[in-house]
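The excerpt is restricted to a subset of chains, each kept in its original location.
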Amino acid sequence: MATVKLIEYGEASPEVRAVYDDIMATRKIDWINNFWKALASHPPTLKRTWESIKEVMAAGAIDPLVKEMIYIAVSATNGCEYCIRSHTASARKAGMTDAMLGELMAVVGMANETNRLANGYQVEVDTRFMTLPR
Amino acid sequence: MATVKLIEYGEASPEVRAVYDDIMATRKIDWINNFWKALASHPPTLKRTWESIKEVMAAGAIDPLVKEMIYIAVSATNGCEYCIRSHTASARKAGMTDAMLGELMAVVGMANETNRLANGYQVEVDTRFMTLPR
């Protein structure tokens, strides 16, 4: 169980309920997942976090499915079970195939490996990597 | 400077040189970056790492540019300067625009934030996120 009481829709303040309604409308779903119910213990954090996520995950220069995969990459690197499971579910829903998940995990694994090799050997950055693209 | 001597092409053993040649041929470049020169201090690690990277980063179910962006996401999360700079350079070369980098960083930032909110509140995973897609 969470370290705070989860706030159900029925008992939520109008302020919290407005965020819940927007989550369900934006995502075209009819339920609220535990993450938001926990954040609702601190309404300003609920509102700010939801508005940020809504803006950041919307379609833009990067495809929403790719954004979900980037979310999984970060969450797997940080070892956040909730985030891995919820974003894997979202990515599946958005069309991620088994092959895509396999390749995603392969890249995440290799990146974590080479991050440590580069740091472990304290490899100096090549001059060519230090210039801005024009 | 690195904690090991960087091995230049001219002084490399045939075994190391074969890997360097494959790196340059695969990437259609005419130089070797410091990461590989450091790994060459332990030839089995050089060979194994290069072959893994070559396989993992090749086109497949996920586009190579997306793979580069996933690499940046992991490296930014781990704070590996070498990896951030080298993969940002690769991604730029592969077509990542300023807007794409901006959105990538925004997702990476938010994922790191919500990872800590989910863990910090110890939010329980919703049952709906625990089932395998069929």
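Labels A and B are assigned to the chains in the order they are written; within every chain, residues are numbered from 1.
The definition used in the following text is that a contact is a pair of C-beta atoms (placed from the backbone, for glycine too) under 8 Å apart; a residue touches a chain by one contact, two chains touch by 3 or more.
Computed from a predicted structure; not experimentally measured.
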| item | value |
| --- | --- |
| Full complex, copies of the single sequence (shown: 2) | 6 |
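Note that in this section only the chains that are shown with their structure count from here on.
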| item | value |
| --- | --- |
| Angle of rotation relating chain A to chain B [CA atoms, steps of 5 degrees] | 180 |
| Chain A-chain B separation of Cα centroids, rounded to whole Å | 19 |
| Interfacial residue positions of chain B with respect to chain A in the complex | 1-4, 31, 33-35, 38-39, 41, 45, 49, 52-53, 56-57, 60-62, 66-67, 69-71, 73-75, 77-78, 80-83, 85-86, 88-89, 92, 97, 99-100, 102-104, 106-108, 110-115, 117-126, 128-130, 133 |
